[in-house]
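Have a look at this one before I ask anything.
Left out: one protein chain. Kept in place: all the others.
Let's turn to chain A:
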Amino acid sequence: MTDASMTDAPFAGRPEAGIGDYFALLKPRVMTLVVFTALVGLVVAPVPVHPFLGFVVVLCIAVGGGASGALNMWWDADIDAIMRRTRNRPIPSGKTTPGDALALGLALSGFSVVVLFLAAGPLAAGLLAFTIFFYAVIYTMWLKRSTPQNIVIGGAAGAFPPMIGWAAATGDIAIESVLMFALTFMWTPPHFWALALFVKSDYGDAGVPMLTETHGRRSTRRHILAYTVLLVPVALGLGFTSIGGPIYLAVAAVLNLQFLAGAWQLFRRDETAAEADGYAAEKKVFKISLGYLFLHFGALLIEAALRPWGGSWQILSALFGA
């Protein structure tokens, strides 16, 4: 028996994943948005939460989001292998097996929901379970490959975390948490469609209907404008609830004006104009959309931080003597 046969033979044919490959199954980049919005939902809620419980809640929401990512990779392994962007994911690159992703996804789903139930009660746990089900089954298995509105539906799953954070603190659903959900939900389509206008995707080769390909780029521009118009009242409306204030409203006014002006510009121009300047306007709108959500939730966080001093309305009126 040679050294070579002793060392290699038992390991041939089966991928051996490292811990980093399992972590990659959880879509860590998506998780950052989930963690941030969930944290904001938890912090802005009117009921204070013990810091350790808050940590556990955010951890469970992050792990639940990661679990749905693993289930998504398990189901979509066939199309991930076709598309350039997803070709290096753990399953198509052969680092993990589809069975590993399924097992990890199911185990972490169970873990996150049960621990969230123990930490924060049935409503938050139920919402997290529904989010995982929605993303893995409704979006990934059912609608992603059957409708060009898939981005809209997928966006709903990404919009739940602040609502879960709020429910974990208050045990309730309120207008504030519904509007935080609506903000992320309405933001997702124009954000992704602006990207789709200037990045050449291969979703078509994988059989995933994208609006740019099924309805054309003209229609995509119309959709971007329509969703941005619908987004504005949601974003501004949040400013008049108990978690809003003048700082949030100022930030929202500037950002929504920018976003709306960009969407209007995209609507007005055609492909010839876009190609002429290398999709400059489309890239600009996408860039605005990147900061849009982060700054809105960041402003809510600032409003919550000022609450011990009476809130930003009171601070401003004290400063200006109103």
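Just so we're on the same page, a residue touches a chain if its C-beta (ideal position, glycine included) is under 8 Å from a C-beta of that chain, and two chains touch if they have at least 3 such contacts; residues count from 1.
Keep this in mind: contacts and distances are computed from a predicted model.
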Name of the absent chain as recorded in UniProt (options "2-oxoglutarate ferredoxin oxidoreductase subunit alpha", "Osmoprotectant transport system permease protein", "Molybdopterin synthase catalytic subunit" or "Cytochrome C oxidase assembly protein"): "Cytochrome C oxidase assembly protein"
Which of A:101, A:119, A:153 or A:210 contacts the chain that the document leaves out: A:119
Positions on chain A where the hidden chain makes contact: 6-8, 11, 16-19, 22, 50, 52-53, 56, 59, 115, 118-119
